[in-house]
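With one protein chain removed, the remaining protein chains of the complex are shown where they sit.
Here is chain A:
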Amino acid sequence: MRITVTVDGTKYTDEVEPRTLLVHHLRERLGKVGTVVGCDTSNCGACTVHLDGHSVKSCSVLAVQADGCEVTTVEGLARDGKLHPVQQAFHDNHALQCGFCTPGMIMQSIDLLADNPDPDEQAVREGLEGNLCRCTGYQNIVRAVRDAAQQMSPGAGPEAERIAENKHVGVGGD
């Protein structure tokens, strides 16, 4: 089947097998290896990307289902050499160790903040329930998400305004 997917702002048209999963299409065909595979049961969340602005586990979406859609991966978050505030917050708060869960965690966190711009600790924990991390014990991830929420909140200064304005960057692009 022929599909067209816009990934991180670039349009790709390809022939794909009907059974190809979006994550394999991204990794193997398009070279978007920033998104990784951690399980075969859609439990770990390592493969999380945004599909038309919402987080999905790309191992549970067929490539053909993404036909005509916009996909944002962790590779498409930084703009003009500047990290997305959630990426920055992960770095600032030491919210990663081996980093394997990190692309998925970041993508999920951005979606979580789009839904709830000021989550309390419990809301962050529940919002990340579908993403497993074996290294961090999650505490610094929770801290990072709440820190990013602060940075992104309206009225938090010019940098935050820019970020707020660019919120679409993380949630699918337009």
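One rule holds in what follows: contacts are C-beta pairs under 8 Å (C-beta built on N, C-alpha and C of every residue); 3 or more make two chains touch, one makes a residue touch a chain; residues count from 1.
Heads up, the rule we're going with is that contacts and distances are computed from a predicted model.
*Asks:* Using the UniProt record as the reference, specify the protein name of the hidden chain from among "Carbon-monoxide dehydrogenase large subunit", "Na+-transporting NADH:ubiquinone oxidoreductase subunit E", "Cytochrome b561 bacterial/Ni-hydrogenase domain-containing protein" or "Phosphocarrier protein HPr".
*Replies:* Answer from the UniProt record of the missing subunit chain: "Carbon-monoxide dehydrogenase large subunit".
*Asks:* Can you say which of A:E15, A:D80 or A:E129 touches the chain missing from this structure?
*Replies:* Answer from the full complex: A:E129 touches the omitted chain.
*Asks:* Give the residue, chosen from A:I3, A:L30, A:V74 or A:A114, that touches the chain omitted from the document.
*Replies:* Only one listed residue reaches the unshown chain, and that is A:V74.
*Asks:* Using the touch definition from the top, which of A:T35, A:S55 or A:Q151 touches the missing chain?
*Replies:* Once the missing chain is taken into account, the touching residue is A:T35.
*Asks:* Touching residues of chain A against the unshown chain: what are they?
*Replies:* 17, 19, 24, 27, 32-41, 43-44, 46, 73-75, 77-78, 83, 87, 90-92, 94, 96-103, 106, 121, 124-126, 128-142
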